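Step one of this worksheet: look at the structure below.
Every protein chain except one is present and positioned as in the full complex.
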Amino acid sequence: MNFKSDNIVGIHPQIMESILAANQGSEPSYGNDSYSQRLQEKFSEVFETQVSVYLTSTGTAANSLALSALTPPFGAIYCHDHAHINTDECGAPELFAHGAKLVPIQGLHGKLQAPAIKEHISAARALRPHISYPSTISISQATEFGTIYRLDELQALAELATCYGLNMHMDGARFTNSLVTLGCTPAEASWKAGIDVMSFGATKNGAMAAEAIVFFNQALAQDFDYRHKRGGQLISKARFFACQFLAYFENDLWLKNAQHANKMALLLAGIFKSQGYTLAHLVEANELFVQLSKKVAAYLTGKGGGFYEWGGPDSGLYRFVTSCFTSEAELDILDSCLKQMPKL
Amino acid sequence: MNFKSDNIVGIHPQIMESILAANQGSEPSYGNDSYSQRLQEKFSEVFETQVSVYLTSTGTAANSLALSALTPPFGAIYCHDHAHINTDECGAPELFAHGAKLVPIQGLHGKLQAPAIKEHISAARALRPHISYPSTISISQATEFGTIYRLDELQALAELATCYGLNMHMDGARFTNSLVTLGCTPAEASWKAGIDVMSFGATKNGAMAAEAIVFFNQALAQDFDYRHKRGGQLISKARFFACQFLAYFENDLWLKNAQHANKMALLLAGIFKSQGYTLAHLVEANELFVQLSKKVAAYLTGKGGGFYEWGGPDSGLYRFVTSCFTSEAELDILDSCLKQMPKL
Amino acid sequence: MNFKSDNIVGIHPQIMESILAANQGSEPSYGNDSYSQRLQEKFSEVFETQVSVYLTSTGTAANSLALSALTPPFGAIYCHDHAHINTDECGAPELFAHGAKLVPIQGLHGKLQAPAIKEHISAARALRPHISYPSTISISQATEFGTIYRLDELQALAELATCYGLNMHMDGARFTNSLVTLGCTPAEASWKAGIDVMSFGATKNGAMAAEAIVFFNQALAQDFDYRHKRGGQLISKARFFACQFLAYFENDLWLKNAQHANKMALLLAGIFKSQGYTLAHLVEANELFVQLSKKVAAYLTGKGGGFYEWGGPDSGLYRFVTSCFTSEAELDILDSCLKQMPKL
Partner (left out) sequence: MNFKSDNIVGIHPQIMESILAANQGSEPSYGNDSYSQRLQEKFSEVFETQVSVYLTSTGTAANSLALSALTPPFGAIYCHDHAHINTDECGAPELFAHGAKLVPIQGLHGKLQAPAIKEHISAARALRPHISYPSTISISQATEFGTIYRLDELQALAELATCYGLNMHMDGARFTNSLVTLGCTPAEASWKAGIDVMSFGATKNGAMAAEAIVFFNQALAQDFDYRHKRGGQLISKARFFACQFLAYFENDLWLKNAQHANKMALLLAGIFKSQGYTLAHLVEANELFVQLSKKVAAYLTGKGGGFYEWGGPDSGLYRFVTSCFTSEAELDILDSCLKQMPKL
């Protein structure tokens, strides 16, 4: 019962098969292979519009390179103060975007609100050029707290962006988990909601190492091949990364994987709630944030449970993540542990 | 009665004379002139220890280059969320320090508190290498709100820095204003209080364009000549900048200028307080933050008053800055204006 | 008969098996998995000294991140003017090393000579700080022209580096190809010859995407985990990359692959030479540079031959690369084509 993250698991069999199948003969290197070519079409089909796609081997690179295409070095990127790009990527966005400034903004349940951003934009305009140029809004979907922006919430941010000429980036490391909850089309959840560029992750949902930077706004993709190469992400045998995505989209594997993970998260939430534990946020994707005493946490760890303390040593909050490989058996074990827990 | 800033005024006559006097014959360029050599000795004498000094023409460059010597590109700089380096330098620290991450932290009256910083350090250590490396604490003395860290407050930060191996930077754009209030020696207010490197400003206190990066910790100055040149701050006719500082220290001009500015600030505070206005912070240097209604602010502006709204359009807060050139006559005019103000 | 590069081929079966075998259960992410741990030991064993190893998914990232650990932002990297890092990585070293300066130096057959480097160092020392700080020597082994530095040539560069306090980097994208020609131990060909850090490539020799930054000089590895993460190269499911190297070293697969590629290159050289064609450089690894008329080149292309024109449109030079998958049958086809070529 390891709920540490959705990246501790392996590769989904269908994706592994795709890698095996791609290992045939020679293919042009550096993304000129037939798999990479088909990838462009496949993504365009999935998102119902012409997109430009660039692959990376990490989400860190996907986010950071995407932001570098949206933000000049003297620009500001508005993000939630708990955004992964702000807190967990060791300054990678600052490296790839050449010192562009991340402006962390607070917001309930991991969500940015338009008025808070607008205040920053106004200050920057009033004091030009002393404050970094308002360039980009970056949101995580699902958020770092496992919640989801609803379409109208995205729309409100997009209107602000349009009004002030900002670009919209979505960190979609768990986009698919949000998509199956939203129940809309990929297009509706992305470019139709104002997103210019998305970091679209598959690794946390069954792939080996497959992240894609998807440009809905094609103008922003101009010359991006240079950034991609220079960022150390133009893989020579690219076919073995492109083929992961081809399998990912085949027969709705991506959606099925996310549906399963989300379902497991809801079941897990039910287990905790039925035994009186409090959750800090709605469970809308595949992450839970549970209030536990240190004793309960230690007990579960002792029983082999894997999960992280979250938000500092005194927060009392613990994160549990489910994946496409999480089994109901694992949930049952956790349930039993809780039920059999002695008075602590 | 212009209280917009302490950089709207001109050059102090004694400093101008020094520039005129330096305009004699040839001198080696790029800091190898006799004035620049004497400068090193003068600063070492003033601070009662051997220091390394590098001149810059702006405070932005002084702060940013200093931080680049203290912080690796993958490092974190902990600063107040209203720190000048975080809000008013358009990302210059991120440029010069190669994308090092500024971590803004809240604190009352513009001051950083050790416990809040410690929390960030602990999180970074626990999640290494996902969070930027804890490298540097940067404080402004006087703070952006015209308050002053007391020596014991500096000591508390210095102990934290020592404990965790961080470097301490002081943005001393208004160091002299703080010094005369503290009433201690320059040494006590800087390296004896744990500061490794200071951005020491003279421009706001009577110079033309004279900022100095002062290394108390000489180890950190190693190879800094390269950063200084590469940062575009190695001025060819350096004597005309070094000589400003030589005059600045002559006959305590720096201290007298700051004493005057501070005194004017206290008088101005008295004027406002005596008429029932509230000040948001203690007046400990040469800045005031006064609570005014929009009508009163507009009235004063109409009368020729110069000052800035501060902290956003709805804060109701206005900043007034005095300088070494502020006259009592100007204060009297403001006093009269307030007294003769019609009911608004 | 495709000789375009050694990265157009697929994954060696033994390496693919290793990936399949690693796809079992959960493993800690971000390099804390058991495969990554064993990797450190394996590399240390192979190189007969304690090394620190960091994996990347591209050679571009390996080279650039390695250089960033050896060179301060204000430093100079001396390299051959045809070095891959100088001509084929779109400025990636400049990105990751924060604008450090590549100083291209000419040299016969792709090799750097100590005296030419020494001249640059002397100039830099004389004009400090106007010229970038002499920091690093970077060489490619095998070189971009398929030649190999002999041990005494490496030693001469290492002595210069030691004398002036420079670091030595080896771009070992084809290190194994050079190693089997040198006929010495990996240790003798690297750290015993003065190399501080190597970019050790496996992708061009049978892996999927496996490049390693190997620190022989452990002091230089300090805090490198931060650079690795920040560079977007800390892969979450790292086991699938570590396992490639484990298979690579198993049963001398790496050496056998390189021996095969080199042998094919020699045979190919023999074919060209026996028919009167000139080679521009010695064939010491798995690359040939053949002098061809445009008509001959076009004829071979028409017959399905894959290879690149090299050194500009008027050089008359064409590069042929062999790999661990090149078959004698392919060589035979080329041989026949040449023999049956009509008078052009």
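As written, the chain order gives the labels A, B and C, with residue 1 at the start of each chain.
Quick note on the criterion: contacts are C-beta pairs under 8 Å (C-beta built on N, C-alpha and C of every residue); 3 or more make two chains touch, one makes a residue touch a chain.
Since we're looking at a predicted model, the values are computed, not measured.
Screening C:Y35, C:Y54 or C:F74 for touch with the missing chain picks out C:F74. Taking the complete complex into account, B:A92 is the one of B:L39, B:V53, B:A92 or B:A212 that touches the chain left out. Checked against the full complex, the candidates A:H12, A:H169 or A:K229 give a single residue touching the omitted chain, namely A:K229.
Residues 30, 72-74, 98-99, 128-130, 132-133, 223, 225-230, 234 of subunit A touch the missing chain (whole complex, contact as defined above).
Considering the complete assembly, subunit C touches the hidden chain via residues 73-76, 87-91, 94-95, 97-102, 104, 119, 122-123, 127, 129-133, 312-313. Remark: the residues of subunit B touching the chain excluded from display are 2, 4-5, 7-11, 16, 19-20, 22-29, 56-61, 64-65, 89-92, 95-96, 203-204, 208-209, 226, 229-237, 240-241.
The definition used in the following text is that only the chains that are shown with their structure count from here on.
Seen from the Cα centre of subunit A, the chain whose own Cα centre is farthest off is B. Nearest to the common centre of all protein CA atoms is the CA centroid of chain A.
In the contact between subunit A and subunit C, the residue numbers used by both copies make up over half of all numbers at that interface. With each centre defined as the average position of its C-alpha atoms, the distance from subunit B to subunit C rounds to 50 Å.
One finds 34 Å separating the Cα centroids of subunit A and subunit C. Along subunit B, residues 73-74, 98-99, 129-130, 132-133 each make contact with two or more other chains.
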